[in-house]
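Quick one: the structure is below, questions incoming.
All protein chains but one are shown at their positions in the complex.
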Amino acid sequence: MKKELGKCSLMMLVVTAIFSILASVAWAQDYPTKGVSYVIPFGPGGESDITARHQQPFFKKLFGQDLIISYKPGGGGAVGWAQLNKMKGDGYNIIGINLPHIIIKPQQKDVGFKTDDITGVYMFHYTPDAICVNKDSEFKTLADLVEFAKSNPGKVTFSGSGKGTANHLAQLRFDKMAGVKTTYVAFKGTGKAVAALLGKQVKAEWGYTSVGAKHEDKVRMLAVAMEKRHPKFPDVPTFKELGFDLVSGAYRGIAVPKSTPEPIRQQLSNMIGEINADPEFRAKMENDGMALLDVDYAGYKAFIQKMSDIYLEAAREAKIIK
Amino acid sequence: MSDQSINPARDTGGMVMACVFILIASISLWDTTNMMDSDSYVFPRAIAIAMIVMSLFLIIWNIVRPAGFMQEEHQKGSAARRIFLVAVMLLSCLVMPWLGFLISGIVTFGLLMLVSMYDPWTRGRKIVYPLVAGVIVVGFYTLFSKLLLVPLPVGLLFE
Partner (left out) sequence: MPGIEYILAALTPFNIFLAITGVIAGTVIGSLPGLTATMAVAVLVPITFSMEPSSALIMMGAIYTGAIYGGAYAAILLNTPGTPSAIATTFDGFPMAKRGEGDLAVSIACIASVTGGLVGAAFLLMLSPPLAKVALAFGPVEYFWLAIFGLTLISALSEGNLLKGLIGACFGLLLACVGIAEISADVRFTFGSQVLLGGIETVSALIGLYCIPVLIDLVATPDKHLKVTHQSRGFRFLEALALSWKAKFSLIRSSVIGTLVGILPGAGGSIAGLVSYSEARRTSKQSENFGKGEPEGIMATESANNATVGGGFIPTLVLGIPGTPPDAVILGALLIQGVKTGPSLFTEGGSIVYTFIYGLFLATILMLPVGLVIGRYAYRTIITVPKAMLVPTVAFMTVIGTYAIRNSISDIIIMILLGVVGWILNRFGFSPSPIVLGLILGRIAEQGFVQAWTIGAATEELGKMFFGRPISLVIIAFILISLFYPVIRARLPKLTLFRGKNNE
């Protein structure tokens, strides 16, 4: 805290402005010099939290500073993202971002932020969508499920996390590709959706590969929405192999307030990339069923544009958005 | 269930509140018409309708059988102090983004101390109370911001 208040405020503004420009140049060289606050716009214990927790020790190991995780849940992430640009842009405030949330939510209603307000510096992983069934399910393959759905429209019930989420959009897109009609039952979070599947309340789940990894002994995945098969599940086919062009999932990344200077954005992007490149980190993430992704600061805009086109079309057709 | 000292007066306050609730429920009903997904409006709509029906019933019941409301003795005491307490707490939230948590906390604490003081301000109290107040505020501030890592607002004026 600086104590030289009370002076002419304009003067103060000028001084601070000059000071912060000088400081940002200086910081860019030996950034970070203190702990970095990492806001997760969801509650503790969710997948966004767990991936952040995975990054935490590696950040410390590689850059010598703490990554301090705090939570700002509410409105499916909207509360946190709406406040992003009000935070101090000095590189010590970063926030977790999720796709499709930051694309779909602002299109639904005014949620306090627009997709373009978010300055992403890196998208570091995604949890691929997957159709999961119980081990003893009548559906042995994806073809079984599609066949059943064709002769019984609407009767295949899928549990999944919330509406407008990666699971839901995947269900919408898949129904269209396969020409079937299925029923999506939204639950609050993946944990409850899995419980509904294991308890046979629903026939199947639109879940993630992480569900398959966590419940290996009870759950069978029929297909995963990846380009190539997941290294942990070499026996599970991709939708692509089976003739459905579906590559999707819950994408996670990191964003900074708009006021963050360019050199710091770039440096943060490099730093997250470095964590992603750490073999131990990769192994841990893949073992949890996640897939790593390397979209850096330079590639962020194009990536969001590409994903927006896909998501918004699916959401519009399903009348989630106007 | 308990029927001690029934006040024969009509429960006018309850009826006014019922009207307020009808208003709230109507506004909620109107708001549900903007929702697109039946998953989102079925439940609130049912509740709002139930609320209107029950509030109407409460009003009618009171007109037909005016009895049975037990007035509790809430009125006693200083209304000015009550209002001051709420006003100070609300104001402290409004200035918090600028002054920061610590300073607005100390000021609020001091003002609330004044409003809830019923004993005379002896010299000892004049010294001890502010000191203890300072220790409590700074203590909690440190506990939350340093130990529990809660990002308490620092205040725009000090950035």
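Every chain is named by a letter (A and B) in the order it is written, and numbering of its residues begins at 1.
Everything below uses one rule, namely that a residue touches a chain if its C-beta (ideal position, glycine included) is under 8 Å from a C-beta of that chain, and two chains touch if they have at least 3 such contacts.
On a predicted model such as this, the values are computed, not experimentally measured, just so you know.
When the full complex is taken into account, the listed residue touching the unshown chain is A:G191, out of A:G191, A:P237, A:P263 or A:G299. Taking the complete complex into account, A:V111 is the one of A:V36, A:V111, A:A204 or A:A291 that touches the chain left out. On the side of chain B, the interface with the absent chain consists of residues 1-3, 11, 13-14, 16-18, 21, 24-25, 28, 31-32, 35-37, 39-44, 47-48, 50-51, 54-55, 57-58, 61, 68-70, 72, 74, 76-79, 81-82, 84-86, 89-90, 92-93, 96-97, 101, 105, 108-110, 112-119, 125, 129, 132-133, 136-137, 140-141, 144, 147-153, using the contact rule stated above.
Where chain A meets the missing chain, the touching residues are 43-46, 49-50, 53-54, 56-57, 69-76, 78-79, 82, 104-105, 108-112, 154-155, 157, 162-165, 183-188, 191-192, 194-196, 198-202, 214-215, 217, 284, 287-288, 320.
Criterion: only the chains that are shown with their structure count from here on.
Inter-chain spacing, taken between the CA centroids of chain A and chain B, is 37 Å. Residues 36-37, 39, 149-151, 154, 157-159 of chain B are the ones touching chain A in the complex. Here chain A touches chain B in the complex through residues 1-2, 5, 16, 37, 68, 70, 88, 163, 186, 319-320, going by the rule given at the top.
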